[in-house]
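Encoded as C-alpha coordinates, here's the structure I'll be asking about.
Removed: one protein chain of the complex. Kept in place: all other protein chains.
For chain A:
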(Lines give C-alpha, C1' and ligand atoms only; values in the text may rest on other atoms or scores of the structure.)
Protein backbone atom coordinates (compact mmCIF):
# COMPACT_ATOMS: atom_id res chain seq x y z
CA UNK A 1 0.00 0.00 0.00
CA UNK A 2 2.73 2.43 1.07
CA UNK A 3 4.90 1.30 -1.87
CA UNK A 4 2.02 1.96 -4.29
CA UNK A 5 1.39 5.36 -2.70
CA UNK A 6 5.05 6.33 -3.07
CA UNK A 7 5.03 5.09 -6.68
CA UNK A 8 1.92 7.10 -7.49
CA UNK A 9 3.50 10.29 -6.15
CA UNK A 10 6.79 9.61 -7.94
CA UNK A 11 5.04 8.84 -11.24
CA UNK A 12 2.82 11.93 -10.92
CA UNK A 13 5.85 14.14 -10.36
CA UNK A 14 7.74 12.54 -13.29
CA UNK A 15 4.76 12.99 -15.63
CA UNK A 16 4.57 16.62 -14.56
CA UNK A 17 8.26 17.37 -15.03
CA UNK A 18 8.75 15.42 -18.28
CA UNK A 19 5.80 17.06 -19.98
CA UNK A 20 6.84 20.52 -18.91
CA UNK A 21 5.36 22.46 -21.86
CA UNK A 22 1.86 21.05 -21.27
CA UNK A 23 2.30 21.43 -17.50
CA UNK A 24 3.31 25.09 -17.96
CA UNK A 25 0.30 25.78 -20.17
CA UNK A 26 -1.99 24.21 -17.56
CA UNK A 27 -0.34 26.23 -14.78
CA UNK A 28 -0.79 29.43 -16.84
CA UNK A 29 -4.53 28.81 -17.23
CA UNK A 30 -4.85 27.87 -13.55
CA UNK A 31 -3.09 31.13 -12.57
CA UNK A 32 -5.78 33.02 -14.51
CA UNK A 33 -8.52 31.01 -12.84
CA UNK A 34 -7.12 31.54 -9.35
CA UNK A 35 -6.58 35.24 -10.14
CA UNK A 36 -10.29 35.52 -10.93
CA UNK A 37 -11.13 33.93 -7.58
CA UNK A 38 -8.65 36.31 -5.88
CA UNK A 39 -10.17 39.34 -7.63
CA UNK A 40 -13.61 38.36 -6.40
CA UNK A 41 -12.22 37.90 -2.90
CA UNK A 42 -10.33 41.22 -2.81
CA UNK A 43 -13.05 43.30 -4.43
CA UNK A 44 -15.58 42.18 -1.88
CA UNK A 45 -14.01 44.18 1.02
CA UNK A 46 -13.14 47.02 -1.37
CA UNK A 47 -16.70 47.38 -2.61
CA UNK A 48 -17.95 47.18 0.98
CA UNK A 49 -15.54 49.97 1.99
CA UNK A 50 -16.61 52.07 -1.00
CA UNK A 51 -20.25 51.57 -0.18
CA UNK A 52 -19.78 52.44 3.47
CA UNK A 53 -17.75 55.53 2.52
CA UNK A 54 -20.59 56.69 0.30
CA UNK A 55 -23.24 55.85 2.86
CA UNK A 56 -21.35 57.62 5.61
CA UNK A 57 -21.47 60.79 3.59
CA UNK A 58 -25.24 60.64 3.64
CA UNK A 59 -27.00 62.20 6.61
CA UNK A 60 -29.76 64.62 7.50
CA UNK A 61 -29.15 67.71 9.61
CA UNK A 62 -31.73 69.25 11.92
CA UNK A 63 -31.03 72.90 12.69
CA UNK A 64 -32.41 74.34 15.89
CA UNK A 65 -33.62 77.87 16.47
CA UNK A 66 -31.08 80.27 17.94
CA UNK A 67 -32.82 80.48 21.30
CA UNK A 68 -32.86 76.72 21.88
CA UNK A 69 -30.40 75.75 24.62
CA UNK A 70 -27.90 72.91 24.23
CA UNK A 71 -29.65 71.01 27.06
CA UNK A 72 -32.89 71.02 25.11
CA UNK A 73 -31.09 69.79 22.02
CA UNK A 74 -29.46 66.98 23.97
CA UNK A 75 -32.91 65.99 25.21
CA UNK A 76 -34.10 65.84 21.60
CA UNK A 77 -31.03 63.79 20.80
CA UNK A 78 -31.75 61.24 23.50
CA UNK A 79 -35.38 60.94 22.29
CA UNK A 80 -34.39 60.59 18.64
CA UNK A 81 -31.72 58.00 19.41
CA UNK A 82 -34.51 55.75 20.75
CA UNK A 83 -35.97 55.46 17.23
CA UNK A 84 -34.80 52.05 15.93
CA UNK A 85 -34.25 53.32 12.37
CA UNK A 86 -31.56 55.77 13.59
CA UNK A 87 -28.06 54.37 13.25
CA UNK A 88 -26.05 57.29 14.54
CA UNK A 89 -26.74 60.75 15.84
CA UNK A 90 -24.22 63.54 16.37
CA UNK A 91 -24.56 66.96 18.01
CA UNK A 92 -22.86 70.08 16.63
CA UNK A 93 -23.12 73.15 18.84
CA UNK A 94 -23.18 76.69 17.40
CA UNK A 95 -19.55 77.17 18.48
CA UNK A 96 -18.43 73.93 16.83
CA UNK A 97 -20.23 74.89 13.62
CA UNK A 98 -18.41 78.23 13.64
CA UNK A 99 -15.05 76.55 14.26
CA UNK A 100 -15.68 74.12 11.43
CA UNK A 101 -16.52 76.97 9.08
CA UNK A 102 -13.39 78.89 10.01
CA UNK A 103 -11.26 75.79 9.68
CA UNK A 104 -12.69 74.96 6.28
CA UNK A 105 -12.44 78.47 4.83
CA UNK A 106 -9.31 79.76 6.57
CA UNK A 107 -7.67 80.27 3.17
CA UNK A 108 -10.60 82.27 1.86
CA UNK A 109 -10.20 85.80 3.31
CA UNK A 110 -13.43 87.11 1.72
CA UNK A 111 -15.60 84.61 3.57
CA UNK A 112 -13.74 85.08 6.85
CA UNK A 113 -14.04 88.84 6.51
CA UNK A 114 -17.76 88.69 5.83
CA UNK A 115 -18.12 86.61 8.97
CA UNK A 116 -16.40 89.35 10.95
CA UNK A 117 -18.73 91.92 9.40
CA UNK A 118 -21.79 90.02 10.55
CA UNK A 119 -20.50 90.56 14.07
CA UNK A 120 -22.06 87.49 15.74
CA UNK A 121 -22.10 83.69 15.31
CA UNK A 122 -24.68 83.13 12.57
CA UNK A 123 -24.53 79.33 12.73
CA UNK A 124 -27.23 77.22 14.26
CA UNK A 125 -26.75 74.19 16.51
CA UNK A 126 -27.68 70.97 14.76
CA UNK A 127 -28.11 67.23 15.09
CA UNK A 128 -26.73 64.99 12.32
CA UNK A 129 -28.78 61.85 11.88
CA UNK A 130 -27.76 58.72 9.99
CA UNK A 131 -30.34 56.04 9.25
CA UNK A 132 -29.73 52.41 8.28
CA UNK A 133 -31.52 52.76 4.96
CA UNK A 134 -32.52 55.67 2.72
CA UNK A 135 -36.22 54.91 3.09
CA UNK A 136 -36.01 55.37 6.85
CA UNK A 137 -35.08 59.09 6.73
CA UNK A 138 -38.61 60.10 5.89
CA UNK A 139 -40.00 58.42 9.02
CA UNK A 140 -37.42 60.08 11.27
CA UNK A 141 -38.01 63.49 9.69
CA UNK A 142 -41.81 63.11 10.05
CA UNK A 143 -41.39 62.28 13.72
CA UNK A 144 -39.41 65.48 14.25
CA UNK A 145 -41.72 67.68 12.16
CA UNK A 146 -44.89 66.57 13.86
CA UNK A 147 -43.64 65.52 17.30
CA UNK A 148 -43.23 67.49 20.54
CA UNK A 149 -40.00 69.11 19.36
CA UNK A 150 -41.37 70.79 16.20
CA UNK A 151 -41.26 74.27 17.78
CA UNK A 152 -37.56 73.98 18.56
CA UNK A 153 -36.60 73.19 14.98
CA UNK A 154 -35.61 75.90 12.54
CA UNK A 155 -35.19 73.70 9.46
CA UNK A 156 -34.43 70.16 8.32
CA UNK A 157 -32.32 69.79 5.17
CA UNK A 158 -33.87 66.45 4.23
CA UNK A 159 -35.98 67.69 1.31
CA UNK A 160 -33.04 69.34 -0.44
CA UNK A 161 -30.88 66.27 0.07
CA UNK A 162 -33.50 63.60 -0.63
CA UNK A 163 -32.61 63.06 -4.36
CA UNK A 164 -28.91 62.66 -3.49
CA UNK A 165 -29.64 60.27 -0.60
CA UNK A 166 -31.85 58.10 -2.74
CA UNK A 167 -29.34 58.06 -5.58
CA UNK A 168 -26.52 56.98 -3.27
CA UNK A 169 -28.56 54.18 -1.75
CA UNK A 170 -29.84 52.89 -5.10
CA UNK A 171 -26.31 53.06 -6.50
CA UNK A 172 -24.87 51.01 -3.64
CA UNK A 173 -27.70 48.47 -3.94
CA UNK A 174 -26.93 48.18 -7.67
CA UNK A 175 -23.22 47.74 -6.92
CA UNK A 176 -24.07 44.91 -4.51
CA UNK A 177 -26.33 43.17 -7.03
CA UNK A 178 -23.84 43.55 -9.89
CA UNK A 179 -21.09 42.22 -7.62
CA UNK A 180 -23.03 39.06 -6.86
CA UNK A 181 -24.01 38.58 -10.52
CA UNK A 182 -20.43 39.14 -11.75
CA UNK A 183 -19.14 36.86 -9.00
CA UNK A 184 -21.37 34.00 -10.13
CA UNK A 185 -20.54 34.51 -13.84
CA UNK A 186 -16.77 34.77 -13.23
CA UNK A 187 -16.92 31.75 -10.91
CA UNK A 188 -18.63 29.64 -13.58
CA UNK A 189 -16.13 30.82 -16.23
CA UNK A 190 -13.23 29.96 -13.90
CA UNK A 191 -14.50 26.44 -13.20
CA UNK A 192 -15.20 25.73 -16.89
CA UNK A 193 -11.80 27.09 -17.92
CA UNK A 194 -9.95 24.93 -15.39
CA UNK A 195 -11.98 21.83 -16.19
CA UNK A 196 -11.51 22.14 -19.95
CA UNK A 197 -7.77 22.77 -19.69
CA UNK A 198 -7.27 19.66 -17.58
CA UNK A 199 -9.65 17.69 -19.82
CA UNK A 200 -7.50 18.55 -22.86
CA UNK A 201 -4.31 17.68 -20.96
CA UNK A 202 -5.75 14.28 -19.97
CA UNK A 203 -7.17 13.72 -23.46
CA UNK A 204 -3.53 13.79 -24.67
CA UNK A 205 -2.86 10.83 -22.39
CA UNK A 206 -6.06 9.01 -23.36
CA UNK A 207 -4.33 6.22 -25.26
CA UNK A 208 -1.71 5.85 -22.55
CA UNK A 209 -4.48 5.40 -19.96
CA UNK A 210 -6.08 2.68 -22.13
CA UNK A 211 -2.72 0.85 -22.35
CA UNK A 212 -2.35 1.07 -18.57
CA UNK A 213 -5.75 -0.60 -18.20
CA UNK A 214 -4.81 -3.29 -20.73
CA UNK A 215 -1.55 -4.16 -18.98
CA UNK A 216 -3.46 -4.72 -15.73
CA UNK A 217 -3.23 -1.43 -13.80
CA UNK A 218 -6.06 -0.83 -11.33
CA UNK A 219 -8.13 2.35 -11.70
CA UNK A 220 -6.55 3.98 -8.65
CA UNK A 221 -3.04 3.17 -9.82
CA UNK A 222 -3.89 5.02 -13.07
CA UNK A 223 -5.84 7.89 -11.49
CA UNK A 224 -3.29 8.50 -8.72
CA UNK A 225 -0.50 10.11 -10.77
CA UNK A 226 -3.01 12.36 -12.60
CA UNK A 227 -4.35 13.53 -9.25
CA UNK A 228 -0.80 14.19 -8.06
CA UNK A 229 -0.22 16.21 -11.26
CA UNK A 230 -3.45 18.14 -10.56
CA UNK A 231 -2.26 18.90 -7.02
CA UNK A 232 1.20 20.00 -8.21
CA UNK A 233 -0.28 22.25 -10.94
CA UNK A 234 -2.78 23.73 -8.46
CA UNK A 235 -0.11 24.30 -5.82
CA UNK A 236 2.36 26.01 -8.17
CA UNK A 237 -0.40 28.09 -9.78
CA UNK A 238 -1.66 29.17 -6.33
CA UNK A 239 1.82 30.25 -5.22
CA UNK A 240 2.42 32.16 -8.48
CA UNK A 241 -0.94 33.90 -8.08
CA UNK A 242 -0.09 34.77 -4.46
CA UNK A 243 3.13 36.45 -5.66
CA UNK A 244 1.25 38.32 -8.39
CA UNK A 245 -1.38 39.42 -5.85
CA UNK A 246 1.37 40.62 -3.51
CA UNK A 247 3.04 42.58 -6.34
CA UNK A 248 -0.22 44.08 -7.58
CA UNK A 249 -1.45 45.09 -4.10
CA UNK A 250 1.94 46.59 -3.26
CA UNK A 251 2.25 48.39 -6.59
CA UNK A 252 -1.28 49.84 -6.72
CA UNK A 253 -1.46 50.71 -3.04
CA UNK A 254 -0.08 54.25 -3.23
CA UNK A 255 -1.87 55.03 -6.50
CA UNK A 256 -5.26 53.96 -5.15
CA UNK A 257 -4.63 55.74 -1.83
CA UNK A 258 -4.05 58.97 -3.76
CA UNK A 259 -7.63 58.76 -5.10
CA UNK A 260 -9.39 56.95 -2.25
CA UNK A 261 -7.37 57.16 0.99
CA UNK A 262 -9.71 54.73 2.79
CA UNK A 263 -8.84 51.87 0.44
CA UNK A 264 -5.50 50.26 1.26
CA UNK A 265 -4.85 47.42 -1.20
CA UNK A 266 -1.76 46.30 0.63
CA UNK A 267 -3.52 46.42 4.00
CA UNK A 268 -6.33 44.28 2.60
CA UNK A 269 -3.69 41.82 1.33
CA UNK A 270 -1.95 41.67 4.72
CA UNK A 271 -5.14 41.51 6.76
CA UNK A 272 -6.53 38.68 4.64
CA UNK A 273 -3.26 36.89 3.88
CA UNK A 274 -4.18 33.50 5.35
CA UNK A 275 -7.71 33.40 3.99
CA UNK A 276 -6.36 34.54 0.62
CA UNK A 277 -3.74 31.78 0.65
CA UNK A 278 -6.38 29.25 1.65
CA UNK A 279 -8.77 30.37 -1.09
CA UNK A 280 -6.01 30.26 -3.71
CA UNK A 281 -4.81 26.82 -2.63
CA UNK A 282 -8.33 25.47 -2.39
CA UNK A 283 -9.24 26.85 -5.82
CA UNK A 284 -6.06 25.56 -7.45
CA UNK A 285 -5.80 22.15 -5.82
CA UNK A 286 -9.57 21.61 -5.63
CA UNK A 287 -10.19 22.44 -9.28
CA UNK A 288 -7.05 20.54 -10.36
CA UNK A 289 -8.00 17.29 -8.65
CA UNK A 290 -11.76 17.36 -9.22
CA UNK A 291 -11.29 18.19 -12.93
CA UNK A 292 -8.72 15.37 -13.26
CA UNK A 293 -11.08 12.90 -11.59
CA UNK A 294 -13.97 13.81 -13.89
CA UNK A 295 -11.88 14.02 -17.08
CA UNK A 296 -10.16 10.66 -16.56
CA UNK A 297 -13.41 8.72 -16.05
CA UNK A 298 -14.17 8.06 -19.68
CA UNK A 299 -10.73 6.56 -20.37
CA UNK A 300 -11.05 4.05 -17.55
CA UNK A 301 -14.03 2.30 -19.12
CA UNK A 302 -11.89 -0.22 -21.04
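Quick notes on this structure:
Assume a contact is a pair of C-beta atoms (placed from the backbone, for glycine too) under 8 Å apart; a residue touches a chain by one contact, two chains touch by 3 or more; residues count from 1.
Assume contacts and distances are computed from a predicted model.
Between the listed names "Acetolactate synthase small subunit", "Anti-sigma F factor", "Carbohydrate ABC transporter permease" or "Cell division ATP-binding protein FtsE", the UniProt record for the complex's undisplayed chain reads "Cell division ATP-binding protein FtsE".
When the whole complex is considered, the residue among A:211, A:243, A:271 or A:294 that touches the unshown chain is A:211. Of the listed positions A:160, A:219, A:254 or A:275, the one in contact with the omitted chain in the full complex is A:219. One chain is missing from the display, and on chain A it is touched by residues 3-4, 7, 14-15, 18-19, 207-208, 211-219, 221, 301-302.
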